[in-house]
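The complex appears here without one of its protein chains, the remainder shown in place.
First chain written, first letter: the chains are A and B, and each begins at residue 1.
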Amino acid sequence: MTEVQTIEQLGAAAQAQGHVLGGGTLLMRQVNYTPHQVPNILRITDPAFRQITRAGRQISIGAGVSMAQIIASSDLDFLAPAARAIGGPAIRSMATVGGNLFAPHPYGDFAVALLALGAQVQWADGRTEDIEAFLASRETSKGVVAAVLIEPPQMDALRFGKVTRTKPKGVSVMSIAVLITGVGRSVQQARVAFGAMGPAPMRSKAAEHALAGATLDATGVAAACAACVSDLAPVNDALASAWYRREVAPIHLRRLLLGEN
Amino acid sequence: MPKTPVTFTLNGAETGIFVDPGLNLLEALRREAGDLSPKFGCGQGTCGACTILINGEPHLSCLTLAVAAQDADISTTGGLAPGADLHPLQQAFADGFAAQCGFCTSGMLMAAKALLDRNPRPTRDEVVEAISGNLCRCTGYDPIVDAILDAAARVQGRVTA
Partner (left out) sequence: MSIEFRKDLFADERDDNLNEIGKPKQRQDIGGHVRGRTAYYDDHLFDGLLHMRCLRSPHHHARIRSVDSGAAERMPGVRRVVHPSDVPNNLNTLLSLIGFGKDDEQLLSDQVVRYMGEPILAIIADTEAQARAACAAVRVDWEVLPHVLDVEEAIAPAAPSVNPAYANNTFDYGPYDHVKLRFGDAQAAFAQADHIVEAEYEMSPIEQAPIETCGAIAAPETADRFVCHTGTQALFFSLGTAAKLLNIASSRLHFIGGTVGGGFGGKVDSITEPMAVLGAILTGKPVKFQWDREEEMQVGAPRGAERWRIKDGVMADGTIIARELTGFFDAGAYTRLSSYAGTKCTGHLPGPYSIPNVAANTFCVYTNRTPATAMRGFGITGVDFAIECHMDRVAEVAGIDPISLRIKNAYRDGDMKAHRRVAKNCALVESCQVAAGKAGWILGTEDMAASSMAGSTPERASIPQTALDEDGKINERRAGRTATTSPVKGTKQLPAGTHGRSHVAVPVQRPDMQIAPERVGHDDPAARGAAHAPAPVAPPVAAPLQPAAAALPAAAATPTPPRAQPAAASQPTPPASAATPPAAQAPQLQAKPYKPDEPFQRGVNRPGASRFLSGARRR
């Protein structure tokens, strides 16, 4: 049955075999329901795993940092809305940044914000990987994620929204994160990321392209909103059909872009 | 299969148990430590009936690996009342009809305690957010939210009722 291995140095984790325990909100569910699929749990006790450190403009968020830590960190106020969108308070004091990177559909809303930010994923063996490449290959990649590296955006440049059917909290119908660089209402460049609209968080490059040079008003964002659907690959689940998700994605993107929420 | 010893503080008392390595803390507390106040409702983090406090923060015991609770300071509803008298939250739940079948109550109380310990004068929205991970199927949320606000008022000496 399930064995637990304690790893005191992150560097040593790269050689270990098993499932890494972050906050347990996903892995323990699997242990509870299908224990035979989790023969080995790797429990990392290295303090670096749970630390937020700043070097120059770059902020390193340990993979074991919880959503509650994100919310409490004065350096990461731009990520607090995304962290608050994850579960209730108990889940947030457990769920980790690293776990969210691997969270299957329809979970993983925090990773959507990291995708919009263009974070770098740092593996325990020292490699770094762009988050987009990481998400595209996460089902097959091997190794232990040690941290994510980000640069803080300009004030209010990152917008995050989560659509749920139950209030105040629920699982994603979709989540959207948009990083906008520009002056006033005119957009120079945008990164648009969607969650729960495909097997993993994904960018809509069509929407980004349409937003470049646009003005943030109803007319200015219309093309981007209409275009976003072409990049999305939603599935049917208990929360919403793929059809419904496609239909409402442009509306929710518009609301986020225009601050209509 | 060899069992693993785990020691922690449970409601102020030093506690030691032996568990299977993959066991969750909910089962460990209930079967091994004998504290039956946290409840099993889902085993997947959706209901909140197993909510406990670890080092003052709310956690779902069903999603916590028991062996990871080594040296933790654990509080449960079983230890909430100081003695014969009820904790203000318990009293407010009792007076305000905030428990019907009672199965979600332990988790609700712990989620509420985590809130009031950090924020003694919460707004209604903050209370709603604090129990947003706890499901209730029969009492209804309004009496529960009212009771938590009432408990906060009692602690503050702002009892109006």
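The definition used in the following text is that contacts are C-beta pairs under 8 Å (C-beta built on N, C-alpha and C of every residue); 3 or more make two chains touch, one makes a residue touch a chain.
Here the structure is a predicted model, which is why all the values come from computation and not from measurement.
Only one residue in the set B:15, B:106 or B:132 touches the chain that does not appear here, and it is B:106.
When the missing chain is restored to the complex, the residue among B:49, B:72 or B:111 that touches it is B:49. Residues touching the missing chain, restricted to subunit B, are 1, 20, 22, 31, 34, 36-44, 46-47, 49, 76-78, 80-81, 86, 89-91, 93-97, 99-106, 109, 135-138, 142-143, 146 (touch as defined at the top). Although one chain is hidden here, its contacts on subunit A can still be listed: residues 1-2, 31-36.
The working rule: only the chains that are shown with their structure count from here on.
Averaging Cα coordinates per chain places subunit A and subunit B 29 Å apart. Subunit A contributes residues 1-4, 21, 23-25, 28-29, 31-33, 35, 38, 41, 43, 68, 87-91, 93-94, 168-169 to its touches with subunit B in the complex. Interface of subunit B with subunit A (complex): residues 1, 4, 20-22, 24, 43-45, 48, 51, 57-60, 62-65, 67-68, 111, 114-115, 128-134.
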